[in-house]
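The complex appears here minus one protein chain, its other protein chains still in place.
First chain written, first letter: the chains are A, B and C, and each begins at residue 1.
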Amino acid sequence: MNFASDNVYGVDPRILAAMVAANEGTARSYSYDNLTEAARARLAQVFEHQVAVHLVTTGTAANGLALSAATPPYGAVICHAEAHIAVDECNAPELFTGGAKLIGIHGRGGKITPAEVEGVLKGFIRGEHDPKPACLSITNASEAGTVYRPAEVKALADLVHAHGMKLHMDGARFANALASLGCSPAELTWQAGVDIMSFGGTKNGGMMLEAVVIFDATLAREFNYRQMRGGQLVSKSRFLAAQMLAYLENDLWLDNARTANGLAQRLAQGLARVKGVRIGHAVEANEVFAVLPRAAHEAWQKAGAVYYDWLPDGLEQKPGPDEVFARFVLSHATPEDAVHRFLALTKK
Amino acid sequence: MNFASDNVYGVDPRILAAMVAANEGTARSYSYDNLTEAARARLAQVFEHQVAVHLVTTGTAANGLALSAATPPYGAVICHAEAHIAVDECNAPELFTGGAKLIGIHGRGGKITPAEVEGVLKGFIRGEHDPKPACLSITNASEAGTVYRPAEVKALADLVHAHGMKLHMDGARFANALASLGCSPAELTWQAGVDIMSFGGTKNGGMMLEAVVIFDATLAREFNYRQMRGGQLVSKSRFLAAQMLAYLENDLWLDNARTANGLAQRLAQGLARVKGVRIGHAVEANEVFAVLPRAAHEAWQKAGAVYYDWLPDGLEQKPGPDEVFARFVLSHATPEDAVHRFLALTKK
Amino acid sequence: MNFASDNVYGVDPRILAAMVAANEGTARSYSYDNLTEAARARLAQVFEHQVAVHLVTTGTAANGLALSAATPPYGAVICHAEAHIAVDECNAPELFTGGAKLIGIHGRGGKITPAEVEGVLKGFIRGEHDPKPACLSITNASEAGTVYRPAEVKALADLVHAHGMKLHMDGARFANALASLGCSPAELTWQAGVDIMSFGGTKNGGMMLEAVVIFDATLAREFNYRQMRGGQLVSKSRFLAAQMLAYLENDLWLDNARTANGLAQRLAQGLARVKGVRIGHAVEANEVFAVLPRAAHEAWQKAGAVYYDWLPDGLEQKPGPDEVFARFVLSHATPEDAVHRFLALTKK
Partner (left out) sequence: MNFASDNVYGVDPRILAAMVAANEGTARSYSYDNLTEAARARLAQVFEHQVAVHLVTTGTAANGLALSAATPPYGAVICHAEAHIAVDECNAPELFTGGAKLIGIHGRGGKITPAEVEGVLKGFIRGEHDPKPACLSITNASEAGTVYRPAEVKALADLVHAHGMKLHMDGARFANALASLGCSPAELTWQAGVDIMSFGGTKNGGMMLEAVVIFDATLAREFNYRQMRGGQLVSKSRFLAAQMLAYLENDLWLDNARTANGLAQRLAQGLARVKGVRIGHAVEANEVFAVLPRAAHEAWQKAGAVYYDWLPDGLEQKPGPDEVFARFVLSHATPEDAVHRFLALTKK
């Protein structure tokens, strides 16, 4: 009953097999190999757009590198106050951007609205005493397990583009968003105005399966230097590329995401029926946030359920003293049985 | 006949098998898993010393992070002018250290001597107008395929410690140095005064097999923050740890290095017999540098031999207009047959 | 009737005279001159403590350099959300610290309380995924024209020291705080636990009269390198030192601050009597914040009163649609007559 993170599970066997298969023979190093070339071509197909692709090893690095192209060091990146870049990456965005400033919006349900962004932009009244608003970063699916629709992304993109800013999407759980919405990768990204994205697959079956995917060619300029300088140009790059190719083959990525999302729905529905439990945010991807009675929570953990307490930021009705706010993450690899056993537990 | 780099070959099957085996079940993420703990313990055994170990994904990141602990941003890192950190990492050391300055010494055979370091230190006469000399970084085996003996390391360590500086060793080919010298890991590192090292295994059979190994506990302080901020804290860390454990098991690392070194010897001996060829640096590890007659060189490349032209820095007798300076890298995975075929070619 | 800023006025004639006098003869450059030595000694006397003193040219640089000693690049600096370092220095703190993160508290009246700091610290639950809490920065007198008492500073200092953090004081209007409280410089700084401060005099009669004053000797280590690297080691340093000496002589600094504070009191009392005006924050230094009826505001500006609209952050009762939030800054150099004329205007 491990719902701690999508990172506690290993690698999808098809991805692992592709890595093993990639081990044959010699290959050029540092991203000049055939597999990397193939992965790039495949992503262009998937996105139905010319893209620059840089395979990296962590989502934090993907975000940092992407932001470094989207903001000058004297710029500001607007994001959700609970965005991964803001609270989970220990100043990596500041390192890679050379010291840009993140400005957090405490939006509901892990999402931010054009009105909220406009509100922040109105605060930039000091000219060069303020940083220059350079980029908006949104996470889709969000850190609260909610999902931006293409129209929502487009509204944000239109706003920030009108201010000369760029739109970055942290897609650490991009497949979960796609699976939830049933739209195409293109619809949710460049057609909705996304300029650059962090394309993550590690949480969805990869080993180190992360890429910066760039739709706006001006941001792709000299990105290879950024990647090398960031310590993210892997010598045996074929092993990153093999993961990406297997991930995209036969919609493995979407299938896995659908599985995880489905498990989250099941867990949420079961939990919602438990007396004293309140579901925290809309469950639209593979995460369930819920306020739990403390006594029940303690009993469940004792019985072997693994999940994290979470800070109730962005939650309207805060937990009381006898309550706990908890996050459950579901993965394609989470055994269905774990969900069943946990829900059985909650019925006691 | 691919001698371009030790990175063109794949992963040692035993290491790959260990990665596959590590895929079972759930594991804590971000380096709190059991395998990472085991890898740390194993390295402490191997080095016969308490060490802090941080598993990362590239040698460039290992170097950058290690140096960030060994120099303040207003510091200077003395290194060989042809060190990997100086010429192959696109300002990554500057990024990770926050802007420290590398000062290169054009030492013979890819190595630097205490006298040369002293000469550089004598130039620091401007107080705070100069950066503060903070760290000496040496590469062992060096980028020129030569090796520092423990006594040579110790002489450098004693000198820099007397100046309040730290000693970093870039061990991207550390196993090759050990195999060449036949000494213990401890003798070549902390017993010789090394404070912090980049321990690399990617070139010697790993996939992404790199670690920062810290002997001086003061440099280990808060290093976990450095790693996270550098985008180098891998979520599914067990797959890095599995590589390290397999690499160290049954002396796989030393065996592989011995094989590669042996092939280099064979290649060098064969080449040395070719008319017009001059071996460039002492062949002490798995690299062979040689001045080749241009006509022969072109014939060999046409016949399928793959290796790089190289800049003849640090070479005493520079190549003439009809000559080429070339680098051959041998790996444990280089087919013996490739060496034979190449040498046969050179005899024509 | 210029109340726009304390920076619109020139230099106190006594300070200017001292600069002119300092022009005699030769002097060693880069802070090794006799005047700089004297200024350092004088500050040690003034603070009744051994201090390291670095004279710099802007308050932004003083803050950035001070913070660079008080936080590692992977650290967090807690401050008021409206602190000068947070909203008026265009990422300079991020530049000088190498990318540390500022975390803002929306405290009332421009001040922050131990409970608020504790609340923020409780959010640091992610280990190295969070930055490391390294420093608390408070501004005294605050950006809202309020003042921290020594006991308030001490309570904050005790809290952050217990967490291994440092306390920085931005003293851009330090003299105004002292004059307001009537306590000694020592009582308001190191005796209350301040580790390092930005000591500003530019707003209070100087030309470029800023210094980093360090009480905690561990933070002073190698600070000269930080200063040089920051582009803040002035060659003809005697002209900075002359300002500081004149500023401290015969309590000029405190006299000027008293004058400015007194004018602020007079302006506030007059404004408070105007129908529809609400004083925004407690007036404890040389700034007056007030909500004004828009019509009156427009009339006054038309009549020649100069002051800025301000963002009503941290204000409890926000301005309505027919109101304006305004900041008035008083200086020792503000003509008394300007205050009289403005108050006369408000009576119409």
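FYI, a contact is a pair of C-beta atoms (placed from the backbone, for glycine too) under 8 Å apart; a residue touches a chain by one contact, two chains touch by 3 or more.
In this text the structure is predicted, and so the values were computed from the model without any measurement.
Enquirer: With touch defined as in the header, list the contact partners of the absent chain among those displayed.
Expert: A, B, C
Enquirer: Which of these, B:Val8, B:Ala27 or B:Leu95, touches the one chain of the complex that we don't see?
Expert: B:Leu95
Enquirer: Using the touch definition from the top, which of A:Pro73, A:Gly107 or A:Gly231 touches the missing chain?
Expert: Looking across A:Pro73, A:Gly107 or A:Gly231, the contact with the absent chain belongs to A:Pro73.
Enquirer: Where the complex has a chain not shown, which of C:Ala18, C:Ala61, C:Ala260 or C:Val288 is the residue touching it?
Expert: Once the missing chain is taken into account, the touching residue is C:Ala61.
Enquirer: If the hidden chain were put back, which of C:Met228, C:Leu248 or C:Val339 would touch it?
Expert: Answer from the full complex: C:Met228 touches the omitted chain.
Enquirer: Where the complex has a chain not shown, which of B:Ala17, B:Ala38 or B:Val87 is the residue touching it?
Expert: Hidden-chain contact among the options goes to B:Val87.
Enquirer: Extract the touching residues of chain A with respect to the undisplayed chain.
Expert: Contact residues on chain A toward the absent chain are 30, 72-74, 98-99, 127-129, 131-132, 222, 224-229, 233.
Enquirer: On chain B, what residues meet the omitted chain?
Expert: Residues 73-76, 87-91, 94-95, 98-102, 123, 125-126, 128-131, 311 of chain B touch the chain that is not shown.
Enquirer: Just checking the interface: what residues of chain C touch the absent partner chain?
Expert: On the chain C side, contact with the omitted chain comes from 2, 4-5, 7-11, 13, 16, 19-20, 22-30, 56-61, 64-65, 89-92, 95-96, 202-203, 207-208, 225, 228-236, 238-239.
By our rule, only the chains that are shown with their structure count from here on.
Enquirer: Central chain, going by Cα centroids?
Expert: Central chain: A.
Enquirer: Averaged over CA atoms, how far is the centre of chain A from the centre of chain B? Could you give it in whole Å?
Expert: Taking the average C-alpha coordinate of chain A and of chain B, the gap between them is 34 Å.
Enquirer: With chain centres defined as C-alpha means, what is the inter-centre distance between chain B and chain C in Å?
Expert: Using C-alpha averages as centres, the distance is 50 Å.
Enquirer: Indicate the whole-number Å distance between the mean C-alpha point of chain A and the mean C-alpha point of chain C.
Expert: Those two chain centres are 40 Å apart.
Enquirer: Pull out every residue in chain B that's touching 2 or more other chains.
Expert: Only 30, 225, 228-229, 233 qualify.
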